[in-house]
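With one protein chain withheld, the remaining protein chains of the complex are depicted in position.
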Amino acid sequence: MAVATDLTSLPADVRARIELVAEKTGFVPNVFIALARRPDEFRAFVAYHDAVMERASGLTKAEREMIVVATSAAWDCPYCVVAHGAILRIRSKDPLLADYLATDYKRADVSPRQRAMLDYAVKLSVRPQDVEATDAERLHAAGFDDEDVWDIAAVVALFSLSNRLAHAHDIRPNPEFHTMGR
Amino acid sequence: MAVATDLTSLPADVRARIELVAEKTGFVPNVFIALARRPDEFRAFVAYHDAVMERASGLTKAEREMIVVATSAAWDCPYCVVAHGAILRIRSKDPLLADYLATDYKRADVSPRQRAMLDYAVKLSVRPQDVEATDAERLHAAGFDDEDVWDIAAVVALFSLSNRLAHAHDIRPNPEFHTMGR
Amino acid sequence: MAVATDLTSLPADVRARIELVAEKTGFVPNVFIALARRPDEFRAFVAYHDAVMERASGLTKAEREMIVVATSAAWDCPYCVVAHGAILRIRSKDPLLADYLATDYKRADVSPRQRAMLDYAVKLSVRPQDVEATDAERLHAAGFDDEDVWDIAAVVALFSLSNRLAHAHDIRPNPEFHTMGR
Amino acid sequence: MAVATDLTSLPADVRARIELVAEKTGFVPNVFIALARRPDEFRAFVAYHDAVMERASGLTKAEREMIVVATSAAWDCPYCVVAHGAILRIRSKDPLLADYLATDYKRADVSPRQRAMLDYAVKLSVRPQDVEATDAERLHAAGFDDEDVWDIAAVVALFSLSNRLAHAHDIRPNPEFHTMGR
Amino acid sequence: MAVATDLTSLPADVRARIELVAEKTGFVPNVFIALARRPDEFRAFVAYHDAVMERASGLTKAEREMIVVATSAAWDCPYCVVAHGAILRIRSKDPLLADYLATDYKRADVSPRQRAMLDYAVKLSVRPQDVEATDAERLHAAGFDDEDVWDIAAVVALFSLSNRLAHAHDIRPNPEFHTMGR
Partner (left out) sequence: MAVATDLTSLPADVRARIELVAEKTGFVPNVFIALARRPDEFRAFVAYHDAVMERASGLTKAEREMIVVATSAAWDCPYCVVAHGAILRIRSKDPLLADYLATDYKRADVSPRQRAMLDYAVKLSVRPQDVEATDAERLHAAGFDDEDVWDIAAVVALFSLSNRLAHAHDIRPNPEFHTMGR
């Protein structure tokens, strides 16, 4: 990935979104630079991201990031693991959790409810064809309702897309992400 | 999936899109009913779909459907294989190709260029972590330019999302898809 | 597979069998042409096939074809999936079932008894070393007796052979199979 | 497998075949006892076995047993590995070869031609869907003609069937096989 | 592995250990020749081996060899399977057990306690990341205390090392091992 996108050449709405993130984060995350090459896909990705990650939900924002890190680790994705590991540290205020999810989510210090969430998420990400009605029942037994199950699945699905884009375009995490929130 | 969505209860833009498809196809594909439960996600999905599948591209629309069927078969996804198999039969005017892609894309009667496309697509879908620079080089050698490689990756990524939604929500192909274009 | 076998050059019994099938089906299925190259193996295969697929059994003929399609799908075998998918459509009078078994048998609309049968069959086909006494017990609990369990195993074993021959000799389904019984 | 078949209750031809083997080997191999439960399947199996394993071929009988042991090891099949390991020791006059094929055929002390044969055989047994025209070309380069390739595939296919029967019916090697030919 | 180590060139303690084994066994097992190339690693390996395999334990020495053979079979390691198969035959006084553990430990004629031990051992060897607290609980239910669980894990861990050294340096079993104890 040899991207040298000049922000000024981007459509105004794409540029505005990137500048908003840059202001909040302090730098432009590389995934935005990479995806801006295709403004229509950029817009759709951002819309999907916001619809799933920003909506009011039975899952906290930290829990949604837990799903991102655990499933992205299953796909060996440096960008998603490192960048969302950073976001998770900030949202969870836990400096260690992301490193466990990045290596073996089963050893992470999470609640039984969160463990059930991660078991489902990793299964749906890695062996989606094996997900059956009993899996949703297990989530219900752990305290999730139908909307929560949908949310878990939506995060998994979106980052299945994201992992493949990051690998295909060899998107690398910005160095800042490695230390944020530690 | 026990969906009994009343179309009249949907937001106008979502309903309009569904009615447009229904008019063109003759029925409402089940994926639209399923996704309409979440209008924001519906809109983002449709926007992403159109950005990737409808854009002017070095890949024909039939080739993009070939990628959808071959990668969805790798994930054992009945909705995506059967519904997009139907679309592929129509777009390719080939009544047999989809059944090969649905079982073993390597035995499908395709051009060497298309074989290279499918090899890359299935690899990116199933083992994205193993995709490296040499894979794009192989596509270039087969006649694809950088924009084409992006398009292949975009189709793979979008349907990696789609396969997981279809499995999570147990979305079934409409019976009509099984026979369309045969 | 560039087979141009002249039927008249075949031994009389092999030729008679092929003509019998052709009369019944309306064409000569490609697997017969391929296997006729070795008359002794042809005879043994046909004898095995008839002993397993035609015998009086606690499994209906449609159920045996269900096993063939589901296990052949696990091995990505176009000939077996498409040709036996056609036979299944005819024997089950269900135009959709085969397409589910060809992609994900777990989502097929079958009885719990048939689901148990397919779970065992796919396990024996793909991970035979993991089959233990508890697997037969599960079949008994689903209503199968010892002879039925033998029948399921026999179908699986025969088509494990068949899948490998079809792949090794690149046997393709006749175009007619794609549409039969839809 | 709790088989207590009384040989005298078997059809005469099945019994005659078993007695012939018993005379030659000194005992009745358990696979014959197990399969005799179904005389028609017994006859078909024996006919297939003889057609493949006894025919004049570019492969020696020892080479065909090498394929049996290496592929059966890939499927963790005690009966096939131990019984055919014994036959291989006798036919090859090599007391060590079978133990290598039973653990890691790639470390067995075989000719480059035999290595190519085993590479193809294990691939066809374990990942038949990945066998393509280039695999046969590799065998041709190693000195095999089309009839030889057919023979290799036939042995693989027959013992793919056999491995599954042995696992399904839990057929155990007779103790004598463990020491024969050592 | 083209080793032609002259024993006289080895450090005295390494040589003494090798001569001790040779006296007891009747020959110098090839693994000692191979590892003696690095005296410090040789000493550490032997110390680890003795600490684990020779200590007073709730596991018999035969049971520890059962673990070695079953896990080494999972890694297709000819040296470990054949050499420790021989040791197992001698220690268990059972001439057949090792051949079952070398192909499919699940079909070996062992006690339920030993089956639990082997299930844990093979899981820890092949999928260590999936071992959780419930696995130790299963061992406790089968009659093992915490020290026994440690011993099982120690044998698995040591031979995970050993299997990789044997494969990396292509260490072959001495011919004598193939027939010892049969």
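We just call them A, B, C, D and E in the order they show up, numbering each chain from 1.
By our rule, contacts are C-beta pairs under 8 Å (C-beta built on N, C-alpha and C of every residue); 3 or more make two chains touch, one makes a residue touch a chain.
Model, not experiment: these values are computed from the prediction.
Counting contacts over the entire complex, the absent chain touches A, B, D, E.
The chain omitted from view is touched by exactly one of A:Glu19, A:Asp40 or A:Asp99, namely A:Asp99. Within the full complex, the residue among A:Arg91, A:Arg115 or A:Arg172 touching the omitted chain is A:Arg172.
From the set D:Arg37, D:Lys106 or D:Arg182, the residue in touch with the chain omitted from the display is D:Lys106, counting the whole complex. The missing chain, though absent from the display, is touched by one residue of E:Ala102, E:Ala116 or E:Ala154; that residue is E:Ala154. Remark: the residues of chain E touching the chain excluded from display are 37-38, 40-41, 43-45, 47-48, 50-52, 55, 75-77, 124-125, 128-129, 131, 133, 149-150, 153-154, 156-158, 160-165, 167-170.
Residues 73, 76-78, 81-82, 95-96, 99-100, 102-104, 107, 170, 172-173, 175, 178-179, 182 are the ones on chain A that touch the missing chain. Taking the complete complex into account, residues 104, 106 of chain D touch the chain not shown.
Definition applied: only the chains that are shown with their structure count from here on.
Chains that count as touching both chain C and chain D, per the definition above, are B, E. The angle needed to superpose chain A on chain D by their Cα atoms is 180 degrees, rounded to the nearest 5.
For the pair chain B and chain C, the fraction of shared interface numbers is greater than half, so the two copies use mostly the same residues to meet. As a whole-number value, the distance joining the C-alpha centres of chain A and chain E reads 44 Å.
A separation of 29 Å divides the Cα centre of chain D from that of chain E. Multi-chain contact residues of chain E (touching two or more other chains) are listed as 104. Arrangement of the chains shown, judged by which pairs touch: an irregular graph that fits none of the line, ring, star or complete shapes.
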